[in-house]
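Here's a slice of the assembly, chains where they normally sit.
Order of writing sets the labels: A, B, C and D. Residues in every chain begin at 1.
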Amino acid sequence: MKTTKSGYRRPASLTKAPMHYCAGCGHSTAHKLLAEVLDELEISERTIGVAPVGCAVLAYFYLKCDIAEAAHGRTPAVATGIKRALPDRIVFSYQGDGDLAAIGLAETIHAANRGEQITVVFINNTVYGMTGGQMAPTTLVGQVTATSPSGRESATMGGPLRMCELLNTLDQPYYIERVALDSHAGVLATKKALRTAFQAQVEGRGYSFVEILSACPTYFHRSPLESLKFVGGEMAKQFPVRIFRKEGVALHA
Amino acid sequence: MHERILIAGSGGQGIVSLGKLLAGLAAETIPHVTFFPAYGAEVRGGTSNCQVILSANEIAAPIAEIFDSILVMNQQSAERFLKALDQDGLAIINQSLCNVPAPERHLLIPATEIADRLGSIKAANLVMLGAWLAHKPLIAPTAVENAIASHFHGAAPALATINIKAFRAGLARGG
Amino acid sequence: MKGAVTVESKRVLMTGNEAAAEAAIRAGCQCYFGYPITPQNELIAYMAKHMPAHGRVFIQAESELAAISMVFGASLAGARAMTSSSSPGISLKQEGISYLAGCQLPAVIINVQRGGPGLGNIDPAQGDYFQATKGGGHGDYHIIVLAPASVQEMHDMTFQAFDLADQYRIPVMILADGRVGQMMEPIRLQEGPAPIPPAKPWALTGAKGRAPQCIRSLFLEEGALEKHNLALQECYRRIAAADTKLEETHTADCEWLIAAWGTCGRIGKGAVQKARAQGIKAGLIRPLTLWPFPYERLARLGAQVKALLVVEMNCGQMLEDVRLAVNGATPVHFSGYPGGRVPTVSDVFNALTALVRQ
Amino acid sequence: MKKRFQVAIDRELCKGCELCIGVCSIQLLTMTAKLNRKGYHVAESANTKECTGCLKCARMCPEATIEILSEP
């Protein structure tokens, strides 16, 4: 169902089930936008998603397309297996920062480096939501989490991994963008990025990657509104929002 | 003395912290205590429940089948758990979010609304605790208030006040 | 086929590793994902060469973890998929195998074992019996485990593995050893058209014309996981009833029974022949399926014989299943070779005669 | 002629996150003291006929709880 000036309806590719995410969680918004894109490109009946282990593990309750559940971190490898077996289907992985940048870092980079014809939707919320707010590879320096109780300290725990920047050193990716779900404009930009990424896959152009800076109010220990400010402020400072690669060409900042 | 207590509600209602608080305070005076939280899922927003057993003697099986007290804070939990109440047991029910018939062993308290009026729906769990303690005086109310005060110490003194008020409201309502 | 020499009209000389690879191709394996490791490198090299030539998918994955996960992906999309590795690499696949089992996904996994634990060495060994049959991964599950003793069996069992996997929606492991993998023997290849896999309505292929589906092993609803696990057990019982396979040699009248699998089974056969030649009533039981294990047949043989001798290239693993089967009815002895040494016919024969003389 | 819009909020899907409230330039949406079955305060829209159809609230709402229907 298109969202035009003439109104907004709950996207057809989103089920009616209430999502289990916390109030103000970026996963909900990302699901909604994903459903809108599946609707607009009319691909929900030929799309297979791979849900991660993470808060989004139950994505199959909400997205009206086939969905598989990967082992933690192996999400892009599972997506690779599906896409290679069914090259004419649209295949995406949907992953949190723990899944994508910690345990699954090797799979993430190698799938990108092989230029797998998949779309990776990366929800960067700087924490492990599902397991109770532990430090993620993307946790900001100084950020307090269950496993960095005095704040992340770069000398012993490292600094936040910038995944777009890492992937942008590779030759194969076709499209890499980072967006932020921090505001109305951010929602629009996210939708556009997702659409571009899926469109690229529909056209068979290669690997696409969208990093979405996203709120986890529960483990930001902030209200949903304050959480958006954190996303657009401190997070976006560390993770610059921009297009890194377009049509296979790296755009340098 | 062998008191088996079940506390149940939804993810954000402070079910587990209430159980912990109760177990911790009980352990100061009661020889054998177990507390067990059951997470519905490794995910957000599901139901949540926990058990506390207080006993004068060694607790062989740290899990009860029927309960002497059941505190339910939402509809799903009421439907699921009330049947596990012992025939002489006591149920405290959060009337704000549960719609159940109220036979005599059931005490209906609009805990969420009370807490909301006091300034935070998150304090509903302490309304429930207060109501329970009014019937089962196994812990001194002052001990509860001290624990609340020290828990919120520093970080949010205003919250401490709200929570203590909620507890007292429960105590009053329960009595 | 690289490295293969055609013999007669129908025989080709191949290594076990190549024979398994060729069997997979003939069984209609659509996707192979692997990572190099000795002593199975001929297998991955063969697939690298021949899969693309057949228009099939070959990926050298970044690791064993990735490889098993790619198998997971291809399998849930309905394709026949396979991976191969050796002991340390198979350890890395344990989480993935548990996921395949939990999701009831067919897959073929070849383990050409080497010596362990740790890096061990690359000599033939049978130290992964427990891992394969009792579940090296977490949770209650089983996979079908086939134990080849010759290059021909490497070929035939790999071929059958795909059908078994699809029939029961279960991972099937070929538990070979470096000897069977590296050895060359002339074999007869599986001929004829590739078998047609059963329909896979459960596969994720896009929700066109049907409701969206999910492949998962997460069961959060109350009682759901228990129900799921009991259904798995039920499936395991069906497999055990229908597909327990073994080879027997001179068991009809035997008084002394050797139980051995894979390469040791073949050597045990040599020892039985030597014993028979000397008038000793020896027999051999060689399980072809390690899981399901032939408990019943062994229980009956246990009641018949004076003693059993289990021979393994490990410290005693199938030994436990044999003891469980025999259940105290007769003494069970053990000869173990842990660490890469392959017992000789004389070794086994001597161990047997020592028993007889006792 | 100015189009008319209808704002419909699915009360049971709302989680009271308040993300819709601020984006409405004419402050049509407000949080209420009402709780839904899950125990969340719910948002409501007053004066639905004032709605300009900018769709901002609907786009912001994580739960796709708000539907904006243009009246024909």
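By definition in this document, a residue touches a chain if its C-beta (ideal position, glycine included) is under 8 Å from a C-beta of that chain, and two chains touch if they have at least 3 such contacts.
What you are looking at is a predicted structure, and each value in this text was computed from that prediction instead of being measured.
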Review point. Which formula gives the number of each chain in the whole complex?
Key: A x2, B x2, C x2, D x2
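The criterion applied here is as follows: only the chains that are shown with their structure count from here on.
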Exercise for review: Find the geometric centre of each of chain A and chain C from their Cα atoms only, then give the gap between the two centres in Å, rounded to an integer.
Suggested key: 40
Check your understanding: Once you find the CA centre of chain B and the CA centre of chain D, what distance in Å lies between them?
Key -> 35
Review point. So which bits of chain C are touching at least two other chains?
Key: none
Study note, to complete from the structure: Where chain A touches two or more other chains at once, the residues are 21-22, 25, 57-58
Study note, to complete from the structure: Counting only contacts in the complex, chain C reaches chain A at residues 30-31, 33, 57, 59, 61-63, 65-67, 69-79, 81, 95-96, 99, 103, 204-209, 212-218
Study note, to complete from the structure: The answer for chain A against chain D in the complex is residues 3, 5-11, 14, 18-19, 21-29, 32, 35, 184, 187-188, 217, 223-225, 228
Point to revise | Residue numbers on chain D that touch chain A, as the complex places them | key: 3, 5, 12-13, 15-19, 22-23, 38, 40, 53, 55-56, 58-64, 66-70
